[in-house]
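What you see is the complex with one protein chain gone and the rest in place.
Right, chain A next:
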Amino acid sequence: MKTTTGRRVFRIHWVPGTDRLHATCHCAAEREFEDPVELWEWLLAHPEGHTP
């Protein structure tokens, strides 16, 4: 489960103008969160629940 760059990188963007965090897994799955703790739980559960 790697992206084309071959690197496993998690990215989290703070959605401008909001309080939400947008998480992108290295498998390209994405989801928005309001709590960074829940966000990390979801990212680290990869591949569980990561359907892009």
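In this text, contacts are C-beta pairs under 8 Å (C-beta built on N, C-alpha and C of every residue); 3 or more make two chains touch, one makes a residue touch a chain; residues count from 1.
Going forward, contacts and distances are computed from a predicted model.
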Omitted chain (choose from "Vanillate monooxygenase", "Aldehyde dehydrogenase", "Anti-sigma regulatory factor" or "CdiI immunity protein domain-containing protein") - UniProt protein name: "Vanillate monooxygenase"
Residue numbers in chain A that touch the chain omitted from display: 7-16, 19, 21, 26, 35-37, 39-40, 44
